[in-house]
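I have a structure I would like to understand better, so I am pasting it below and will then ask my questions one at a time.
A protein chain is absent from this complex, but the other protein chains hold their places.
Each chain gets a letter, A and B, in the order it is written, and its residues are counted from 1.
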Amino acid sequence: MADNILEIKDLYTQYETDEDTVYAVNGLSLELEKGKTLGLVGETGAGKTTTCLSILRLLPPKIGFVKKGSIMFDGIDILKLSEEKMRGIRGSDISMIFQDPMSALNPVYTVGQQIAEVLHYHNSKYKTNDEIQARVDEMLELVGIPASRKSEFPHQFSGGMKQRVVIAMALACDPKLLLADEPTTALDVTIQAQVLKMMNDLKEHLSTAMILVTHDLGIVAETCDFVAVMYAGSVIEKGTVEDIFTKGVHHPYTKGLFDSIPNLKVKTRRLNPIDGLMPDPANLPKGCPFNPRCPHCMDICRQEIPADIEKDGHMIKCHLYKEEDL
Amino acid sequence: MAEYMKAIEEAAEPKRRSQIGAIWFRFRKNKLALMGLIIFVTLGLVALTAPLYLDFEKDVIEQTISQRFKGPSAEHFFGTDQFGRDIFKRIIWGARTSMFVGMGIVAVSMTGGIIFGSLAGYYDGSVLDNVLMRLCDMFLAIPGTLLAIALVSVSGNNIPNLILALGVSTMPKMARLVRASVLSIKNQEYIEAARSCGTSDRRIIISEILPNAIGPIIVEATLSVARGIISIASMSFIGLGIQPPNPEWGAMLSEAKVQMINHPYLVVAPGIAIVLTVMSLTLIGDGLRDALDPKMKN
Partner (left out) sequence: MYKFIIKRLLMLIPVLLGISFILYSIMSLTPGDAATLMLGDSANEQAILKLREELGLNGGFFENYIRYIGNIILHGDFGISYRTRNPVFTEVLTRFHYTLRLAFTAILISTVFGVLFGIIAAVKQYSFTDNFITAVTLALTSMPDFWLGMMLIIIFAVTLKLLPISGATSWRHFILPGLTASANYMAYTIRQTRSSMLETIRMDYVRTARAKGVPEGKIVFGHTLKNALMPIVTLVGVNMGWQLGGTIIIEQIFGIPGLGSLLIMSIRLKDTPVIIASVMFVATLSSLINLGTDILYAFIDPRIKSLYQTKKKAVKTSG
């Protein structure tokens, strides 16, 4: 098997409140090779963020629980680690960056202090104060910010620059895996392009594996090696970028996603959205969660959750196909 | 297209109808708030129906020297005071005063507060707004009940003056709150829509803005009654409020203070009455605030 930095098997994560239980992740399985980028695609509410939080075990305490499954990171089952050890992994082996850069940085600490913080709390190769400061400078330059600005406060930076600082913080300890949860969604399109390019370059430079969560297929095409499409808490299709983006056999949801993208070249009068809405994760339908909206829905779809049909790395979770169809 | 629009309307309609129902539902789920409501309603009923089972002259005022300073007993639940009066009955009667004056104060402060606050908020930035807010600042710069004390000592010591004085001294806070509410609603799009239809300012304020602002106002009003009850007690305590022989809780405590060293039990009952009433009102106010805010802990 390929050299996988991450292997998630059959993950179930739920949020339990006074009123009801939200089934955010239902039987999710994923693999990621070292140094590669996986695009985790899906609409809002599909469970992408929850998956990332589950990996880092950052679910809101007393509300979010991983109910079942295993997450192997570099051969270790991190769901079984003590909180102490897990904290050691956060920020140094696995890092996460979040969607909204405007609120991701603490307003009362300088940018330099916040980057230094992650170096300070992990026994990386930067131990003395001088080494730490040098690394802070290095990281800032790497993301395109002059090191002289490290004593400034977050509010003195624009959105795009704040996100670069966040990226600098996340990569400071040379993590093996970076979880990027819609890192450019909150930014202007032009800034988006810059930040993505920077992330691509860094990725090459540092050979970090990355899970890029997004709902933008364009970004996936540009930056990812592999793709996993999520719906209602599970992966319904995954494969290489070629597998997903080329015409052929696809999950009806994936097909719907691609069909709904307006074509720049052909004149159309109406858009082609997917009928219906994402199901309420507290109230999932029986069987395949996509069945109420699927144009090819069969009786069995309403009864049983489909099995994974796989060939050569391309997986589709649908009753429509058998292995030879792929 | 038409069916689509109709479906949207239908989805919106029942929500508006049962908005009050939804609020009540959330309120009910809050056990503390519910408890507060039950306690307060009970106290209120007891106070309201008092004339039915208590005779003012005989039970509340009449002094029976032979019976003075008796401890709690079956006949006198809380004992008797320095004039032989039954404390329990006096406390019940005192509840009427507290509640009546409390509501009066809130009526005054709400009226003024809503009028000035909505004008200031709607004409935000204008001379009117600035003047009103400076006035509020001035009144608010005089701490605590000092202003009310000054007003009452000048205008004379009777209930209407008391209500007015305390109402006026709490008005600035309410006005500020209303102004803030109005300001945040004013900038919403449906107000702009109403204005572009040519609706008069007065109409907009009364029909569009205020109904939406009413939530925080009601919460503040409830908590105001609670604070009002304490203020009345404080004023009566220093002799500027309800006069004896009327059994106001604060006045009772003032009388009890004199006897404090030898008969400490006199201090307990009126205080507990105040605490109970105010606590229940506070719980109701907090419960209302939580029930009105849909973005809860979940």
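Methods note: a contact is a pair of C-beta atoms (placed from the backbone, for glycine too) under 8 Å apart; a residue touches a chain by one contact, two chains touch by 3 or more.
Note that the structure is predicted; figures quoted are calculated from it, not measured.
Peer 1: With the full complex in mind, choose from B:T42, B:T111 or B:S153 the residue touching the hidden chain.
Peer 2: That would be B:S153, which touches the missing chain.
Peer 1: With the full complex in mind, choose from A:S92, A:Q192, A:T208 or A:T254 the residue touching the hidden chain.
Peer 2: A:S92
Peer 1: For the chain left off this view, which of A:A46, A:V136 or A:M169 is in contact with it?
Peer 2: Of these options, the touching residue for the absent chain is A:M169.
Peer 1: By the contact criterion defined above, which parts of chain B meet the unshown chain? Give residue numbers in ascending order.
Peer 2: Contact residues on chain B toward the absent chain are 134-135, 137-139, 141-146, 149-151, 153-155, 226, 230, 233-234, 237-240, 250, 253, 256-257, 260-261, 264, 267-268, 270-271, 274-276, 278-279, 282-283.
Peer 1: Which parts of chain A are in contact with the chain that was left out?
Peer 2: 56, 58, 87-92, 95-96, 98, 100, 103-109, 117-118, 121-122, 144, 153, 155-158, 160-161, 164, 166, 169, 191, 194
Note that only the chains that are shown with their structure count from here on.
Peer 1: So the centre of each chain is just the mean of its C-alpha atoms; given that, what is the distance between chain A and chain B in Å?
Peer 2: Distance between chain centres, rounded to whole Å: 52 Å.
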